[in-house]
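All protein chains but one are shown at their positions in the complex.
On to chain A.
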Amino acid sequence: MNSKRKAWMQDLRAIPFLLPFFIAYMIFTIFPILKGLEMSLYDWNLVRKLEFVRLENYKDMIGDQFFWDSLWNTTLFVILTTPTMVALALGLALLANLNTKFQTFLRGSFFLPSILSVAVISFLAIFMLQPYNGLINSVLHLIGIEAEPFWMADKVLAWVSIVVVTLWWTVGFNMILFLASLQDIPESLYEASEIDGATRWEQFRYITFPQLIPIGRVILLLQILASYKVFAQILLITGGGPSGSTRPLIQYIYEVGFTKNNLGYAAAMSYALFFILLVLSIVQLKSQRSEGN
């Protein structure tokens, strides 16, 4: 009896600690989510709720070519950045884990871009990528290449620019995750394999790599979720252009909501994105669990 009471008291004590976050969480996360669901079922402008339209907004969405275009743009971004990000982060982590005198320098320089804000990295990117007198084109001219590539205004190059800038900006964080995991691998495994005569490659193939799979999965999931929400760096570097060909879904949602004054439809598309992310997360977690068993 006494111990039960004690446990109950213990729980009670936790409440004041949980309450502040719980209140903030309800007000700023749960409430807007529900409000958004309500909104998506109405004709709703910036100022007020107009009329209940049932699933009309969702129906419009299915027939809206721009929705599909921008969803594809976002998906393309995910496809382009996710595998390259994981590979690059792993490569850099292995480099930064080498026992050389540059270790601190490497770790610092790989991570440095991550601490910059999106506005800063975007303006750096524009400075480097702009035609005629941008850094990259100036260097090209200097070494005798006469071409004037439009890094931000050409359909294909714009994607290359966005992907490279994003990798450079965010790879540091993923590298740290890999690095932490690398340092968790017991030294004894390597010692034992050395005695058994394993080569460096075999050590990587049979010890390092398998040990990194769990964190690799986490990075993969985080990366997919984050990439689906891509918005700011594209808006700042290409503005979604040339003529909408890099416009991500979030930007389209933003434009529909705030410049075309249609919050109801914007909310419906947000829910579509939410649903996609939900499915992706479930698939990912399920496959992880089944493999864990």
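Structural remarks
Convention: contacts are C-beta pairs under 8 Å (C-beta built on N, C-alpha and C of every residue); 3 or more make two chains touch, one makes a residue touch a chain; residues count from 1.
By our rule, contacts and distances are computed from a predicted model.
Set against the options "Carbohydrate ABC transporter substrate-binding protein (CUT1 family)", "Simple sugar transport system permease protein", "Heme exporter protein B" or "Multicomponent Na+:H+ antiporter subunit C", the UniProt name belonging to the omitted chain is "Carbohydrate ABC transporter substrate-binding protein (CUT1 family)".
Only one residue in the set A:46, A:139 or A:180 touches the chain that does not appear here, and it is A:46. For the chain left out of this panel, the touching residue among A:150, A:168 or A:190 is A:150.
Across the entire complex, the residue among A:52, A:102 or A:258 in touch with the chain not shown is A:258.
Annotation: of A:134, A:216, A:248 or A:264, A:134 touches the absent chain (contact as defined above).
Listed by residue number, the positions of chain A touching the unshown chain are 9, 12-13, 16-17, 19-20, 23, 45-48, 126, 130-132, 134, 150, 152-153, 155, 239, 241-244, 255, 258-261.
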